[in-house]
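For this depiction, one protein chain was excluded, whereas all remaining protein chains were kept in their positions.
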Amino acid sequence: MEKRENTKEYEFSNKRMTDIKISVGDALFSNKNFNIIAGPCSIESEDHIFELAHDIKKAGAGILRGGAFKLRTSPYDFQGLGKVALNYLVSAGKKENLPTVSEIIDVRHIDYYADLDMIQVGARNMKNYTLLRELGRGDIPVLLKRGMDSTYEELLFAAEYIMSEGNSNVILCERGIRTFENYTRNTLDISAVPALKNFTNLPIIVDPSHSTGRSELVEPVSLGAAAAGANGLIIEVHKNPSKALSDKEQAVTPSELSNIVEKSKKIIEVLG
Amino acid sequence: MEKRENTKEYEFSNKRMTDIKISVGDALFSNKNFNIIAGPCSIESEDHIFELAHDIKKAGAGILRGGAFKLRTSPYDFQGLGKVALNYLVSAGKKENLPTVSEIIDVRHIDYYADLDMIQVGARNMKNYTLLRELGRGDIPVLLKRGMDSTYEELLFAAEYIMSEGNSNVILCERGIRTFENYTRNTLDISAVPALKNFTNLPIIVDPSHSTGRSELVEPVSLGAAAAGANGLIIEVHKNPSKALSDKEQAVTPSELSNIVEKSKKIIEVLG
Amino acid sequence: MEKRENTKEYEFSNKRMTDIKISVGDALFSNKNFNIIAGPCSIESEDHIFELAHDIKKAGAGILRGGAFKLRTSPYDFQGLGKVALNYLVSAGKKENLPTVSEIIDVRHIDYYADLDMIQVGARNMKNYTLLRELGRGDIPVLLKRGMDSTYEELLFAAEYIMSEGNSNVILCERGIRTFENYTRNTLDISAVPALKNFTNLPIIVDPSHSTGRSELVEPVSLGAAAAGANGLIIEVHKNPSKALSDKEQAVTPSELSNIVEKSKKIIEVLG
Partner (left out) sequence: MEKRENTKEYEFSNKRMTDIKISVGDALFSNKNFNIIAGPCSIESEDHIFELAHDIKKAGAGILRGGAFKLRTSPYDFQGLGKVALNYLVSAGKKENLPTVSEIIDVRHIDYYADLDMIQVGARNMKNYTLLRELGRGDIPVLLKRGMDSTYEELLFAAEYIMSEGNSNVILCERGIRTFENYTRNTLDISAVPALKNFTNLPIIVDPSHSTGRSELVEPVSLGAAAAGANGLIIEVHKNPSKALSDKEQAVTPSELSNIVEKSKKIIEVLG
């Protein structure tokens, strides 16, 4: 039975680049390093992000994330504090000397992100090629999450939409795909990490929070990703997860984060 | 085993609207009518769309579709003729007295679509809530395709993003979901048609071209959709499919379209 | 990106057989006919199947199904009445002059089915090649359901396991595949009907009950299948669905069955 032909010969520009180093503030991403990004799903107030940034720094994570504009399934759910939250995030990052990253949801908002160290494109927007092209015309690093329905090839081509415009500072992120298993929020495809390395030298990180959707699974899955060769993690953290305004089931506490940082570093070390 | 809670009690605004009628030019969509939209994947030239519009009218379809801005997996594939193709489409539609629809891929392009009768949001943009909200502030009908990874609930909430801004002229479209079966391009979820009717009175149409990705499957799947209660079809047509600039495997010829129109009307008639 | 090679050149023996006619009692299955099989998920008592057989005959279905040995997810759920229920089924079929079919779950039970007109292999056993081979050594027609995780190719090869042993009386059944959508029990893959016809001349029927798992979806999906070219339907029926011992959400009443029979016949007729 002949399969529908949906691939073709091509050479990804990112494959030709053999020694990729991406500076995100003071943090350096490459296909050999390991970095941990952490922070709240949504920034809930100025105090909230300042306090949490302090805890996250203490726990040993190297980059601060925080949601300002949120993509929620329902238009009636909390949509984030918006632009002001980006200011809070930048200030909190400066205070704690942590580089910052936040998700963009509107191509017309790019200017809002000028003071951040990285811009995240969420899974829902991985095929928003308009947004990708526009980000490709800037030089801020882009954290590109795999869409829930996207093949490796489609993720690599999405990166190509950014890179073909000139911006090669792209970090890929496996965050789980949609499958029939619904005990977890999505199914983390751990094989994506080594499989993508067959095709690209871009750094590849893993999101254990959105993939599992369950806080008790975040540590084991994080350690699994580290051992499988991921170049980093992006983890949702909240001081009091049950009171979080969004994604409360999947946030870990700062002390749980600290354990993950410590253990994943041990794994990286022992594997050389 | 307690499932992850990912639903909640809500009442969709579209469910409260019990007698929905949406005018797309002269065509009337409702949850009782049946309309056929047809046209090329990409508009390849002015002549191309004029000739095809004539054939499509003759074949009995009621609305003309044509791609101007294309979302392609690779940035190196043909991306459509752009804005000028929208002008060709509107002119061809006027000449043949056919209402027109084309896909939008950039929230900053809305003005380009002012002379069309409907704006299509493709599967890749179903969760581009920024775009949906902006379309909700206008009054041009929106053809909203289900994302390849989207549940019924997420599709209904996407419609809600449009409707909550004021525009209730939304037509839903089942176009296939991503599954393990890859002989077909996607898996058409025929049950979506009656299942969505449990929750909404919005019209629901089916796309047999993108779901199957194979021209020989377009007719049987179209007839299946008609019999299952779909309120219409959107079909890709090309005079010479093997020469099409995009999606050549799935286009049917005008004469094949004519058969589908005829047979689906018979089904609608016999089922009352 | 080169895909993992998982197909090969082959010619299915069933494709070489161009004029397949399978007698199931008085009913004739082919890739041109249309037959409706109906009955309860489980046979609950002798009276239960006798009464229902009468109603099913009256509703116009041509073959009687009924479960004797049940495969249930939990070992603690009702597992069917077993061998005695097969006797009830055969007697009820004789009384109403309806051919009979029931599912086999154990290769050591084949003798129990000698008086039935067809043996069903359920989705869970589609890859139980031991069972398939053994059924291939007999001559009772086999109703082979597609596994929930099975590609078209795997279904065709499963048929080949039966046919390569000598029994060519195989009827294929699309009954829904596992996807992320969980409003329905499974996702009916309507395209399987015409797609499989590209490769085989075996009759292909559709199971709207197990695929949707919801009684209100059974009629529209049945009609869709008829219009898409299916050679029959297999439908779960119960006089009082809410009291059924298994699969209560998906059973239709005899009067609903009667509507489906009538409307699907109209569709078959109008499509010629």
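Note that the chains are named A, B and C in the order they appear, and that numbering of residues resets to 1 at the start of each chain.
The working rule: contacts are C-beta pairs under 8 Å (C-beta built on N, C-alpha and C of every residue); 3 or more make two chains touch, one makes a residue touch a chain.
Keep in mind the model is a prediction, meaning the values are calculated, not measured.
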Query: Looking at A:Thr151, A:Asn169, A:Asn231 or A:Ser246, which residue reaches the missing chain?
result: A:Thr151
Field: Residue in contact with the excluded chain [from C:Glu51, C:Glu96, C:Asp115 or C:Glu249]
entry: C:Glu249
- prompt: With respect to the chain omitted from the figure, which of A:Ala226, A:Ala244 or A:Val261 is a touching residue?
  reply: A:Ala226
- line: Out of B:Thr73, B:Thr100, B:Ser150 or B:Thr179, only one touches the absent chain, namely B:Thr179
- line: Of the candidates B:Asp106, B:Glu153, B:Glu174 or B:Asp189, the residue in contact with the absent chain is B:Glu153
Task: Over the whole complex, note the residues of chain B touching the chain we left out.
output: 1-3, 7, 152-153, 156, 178-180, 182, 199
Message: I need the residue numbers on chain C that touch the omitted chain, in ascending order.
response: 1, 3-6, 10, 71-76, 105-108, 124-125, 127-130, 133, 147-149, 153-154, 157, 160-161, 164, 178, 182-185, 213-214, 249
- prompt: Considering the entire assembly, which residues of chain A contact the chain that has been omitted?
  reply: 149, 151-153, 177, 179-184, 187-195, 198, 211-212, 214, 216-217, 220-221, 223-229, 263, 266-267, 269-271
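Operating definition for what follows: only the chains that are shown with their structure count from here on.
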- request: Name the graph shape formed by the protein chains and their touching pairs; answer line, ring, star, complete or other.
  value: complete
- prompt: By count of C-beta pairs in contact, what is the leading chain pair?
  reply: B-C
- line: For the C-alpha superposition of chain A onto chain B, the rotation angle in degrees, rounded to the nearest 5, equals 180
- line: Rounded to the nearest Å, the gap between Cα centres of chain A and chain C is 46
Multi-chain contact sites of chain C, meaning residues that touch two or more partners: 152-153, 179-180, 182
